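Just passing along the structure, written as structure tokens.
One chain of protein is taken out of this complex; the other chains stay put.
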Amino acid sequence: MKEYELIIVGGGSAGLAAAMGAYENGLNNILIIEREPELGGILLQCIHNGFGLHMFKEELSGPTYAERWIRNVQKTNINIKLDTAVLSINSDLTIEYSNEEEGYSKIKGKSIVLAMGCRERSRGAIAIPGYRPAGVLTAGTAQKYINILGNEIGKKVFILGSGDIGLIMARRMTLEGAEVMGVAEIMPYSNGLPRNVKQCLDDFNIPLYLSHTITFIDGHDRVKSITLSKVDDNLVPIKGTEKTFEVDTLLLSVGLIPENDLSEMAGITLEKKTNGPIVNDNLQTSIPGIFACGNVLHVHDLVDYVSKEGLKAGKRAAEYVMNPKEDYDYISINHDSNLSYILPNKIIKEHEGNVELMYRIKYPLKKATIELRCGNEIVREIKKTNLVPSIMEKILISKALLKGNELTIGLKEE
Amino acid sequence: MITELTCILCPNSCNLIIEHNDKNIVGIKGNLCDRGITYATDEITNPMRMVTSTIKISGSKNKRLPVILSKEVPKAMIFDVIKEIKKIEAIAPVNQGDVLISNILDTGADLIASRSISSDI
Partner (left out) sequence: MYDYIIIGAGINGSFLAHDLSKYKLNILVIEKGPDVATGATIANSAIVHAGHDPKPGTLKAKLNIEGNRIYPGICKDLDADFKYTSAFVTATSTEESLSIDMLYAQAKGRNIPCEVLDKKQALSLEPNLTENTVKVLNLPTTGIITPWEVAFNLMEEAIINGVSLSLNTKVLGIIPRPKTCYIDKCDSMGKLGYEIITDKGTFKAANIINAAGVYADDIYNMLNPRDKFSITGRKGEYYILDKMAEPLVSRVIYPIPSSKGKGVLVVPTIHGNTLLGPSSEFIEDKRGNFTDTETLEYVKTQVNKTVRNIPFNKVIKTYAGLRPTGNTGDFIISESYEFPGFINVAAIESPGLASAPAISEYVINNIIENQVLLKEKKEYIKRTKLPILNRMSITEKQKLWAENPSYGNIICRCESISEGEIIDAIRRPLGATTVDGIKRRVRPGSGRCQGGFCQPEIIKIISKELDIPVTEVVMFNKGSQIITKGEIN
């Protein structure tokens, strides 16, 4: 069985960064496995700009950002398998993959980095009532049809979900000659960047219906119309507020789910709140030698942070290969209920220097104080303003401040 | 007239209230900093936008080439710019940064390739 020092599952932004992180830290025998015909992942279809502000101090399009990383990888001896699907990851760090060129093979890694990204939540998963006609697509799939394949997928569109993908596609489809009749958002606030609300909706006079959701999809064969309803404070549709729009297309931008079926099959423990693997501050999962980064770990907003996380995972994987260690003493990390999640889930006690924590808030808060508590003692307080769930926040804390076996992150609303 | 805008420069997302006669600003309220004034003024007098799209490419397994402008253009020209973009096609190989249309519609912005695509020969 062919063995590598590191096998990276996924050649998108996380995987590319992990490869560079591992290479720059001394690994010589790295393999990236990518199921698409090219490296770059989802960035290849994100033709809009806004990528790279932190990493390169420039505002690049997705493909340009990806190409920077791909060029770096191509300059090294990092092995790449394209058009290759990973079928299983096993706890003994073997991987089964398949492609047209080689057929079915099994390989082994001294370490593995999971970088599979995420998938979109489907119509079925949120149980939108109605018929099941053609013309209902998730925004990312529509983006693939339009930007990669050059297909038109509809002419009169409604969009559910005001996250960035939904907003971006509202603009994209308008520029391609479609009529976007509106964007519905179940929450009373938009989930996307204000810049995107402005430049994707306001610029084109596309109405944003906050506190609304879609309560019926009509059409036996192709979408004929959608029904929009207002929702109450409990997000329950209010009878009598129904409005029907005659459209032939409904795009859904209703959430991203880290793609961890391979991780689960390997026996890796997942965190219920993120749907991603539980990791320590080395980004190592519950299986020693297997690390995770990027959207497969938790859904990111900025690709720059994905790259940073990837670099770190690659570095830690390299360190593990040079010096495999399994047992650690940990400080476990918990959080109050007004935070959605916090990562990592535990910190290695013997680590020194700074620890970076990442979290998301559950609902928007104009003013709040983040409290870091070890036992009953507050070790750090950070005042924050304008916290929103759609933006992942970071805390940098000196490891020396942490005592005991537990760190709890709390949020005091003001 | 009064135009209400949400400033997009920082997470404060100030609600700006701008009084103006068409393109002449009379007064701006609601900003927490001076950057908001600049933003409001620009947005009223001369709003600029980035435009990205794709064009057809032949000679490669890839079917579309993503394209981007080298700088922002007036918001009012977005659809005209798109129309111009749709007039051209690319032939592989293309390198990221290649100028596909120079000084598009006299805006001073070039249309450039967002990525490289190699030829499949």
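As written, the chain order gives the labels A and B, with residue 1 at the start of each chain.
What we mean here is this: a residue touches a chain if its C-beta (ideal position, glycine included) is under 8 Å from a C-beta of that chain, and two chains touch if they have at least 3 such contacts.
In this text, all values refer to a predicted model and were calculated from it rather than measured experimentally.
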>> I'm checking contacts with the chain that's been left out. Which of A:152, A:350, A:377 or A:414 qualifies?
In response: A:152
>> One chain isn't shown here. Among A:58, A:102, A:377 or A:414, which residue touches it?
In response: A:102
> What is the set of chain B residues that contact the non-displayed chain in the whole complex?
Replying inline: 56, 86
>> If the hidden chain were put back, which residues of chain A would touch it?
In response: 35, 83, 85, 87, 96, 98-106, 119-120, 122-125, 127, 129-135, 137-138, 140-141, 144-146, 149-155, 176, 215-216, 218, 220-222, 237, 248, 261, 264-265
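The criterion applied here is as follows: only the chains that are shown with their structure count from here on.
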> What does chain A use to touch chain B in their complex?
Replying inline: 37, 44, 47-49, 59, 61-64, 66-67, 146-150, 175, 193-195, 197-199, 203, 385-386, 388, 391
> Which residues of chain B touch chain A in the complex?
Replying inline: 5-8, 11-13, 49-54, 56, 61-64, 66-68, 75, 78-79, 82, 96, 114-116
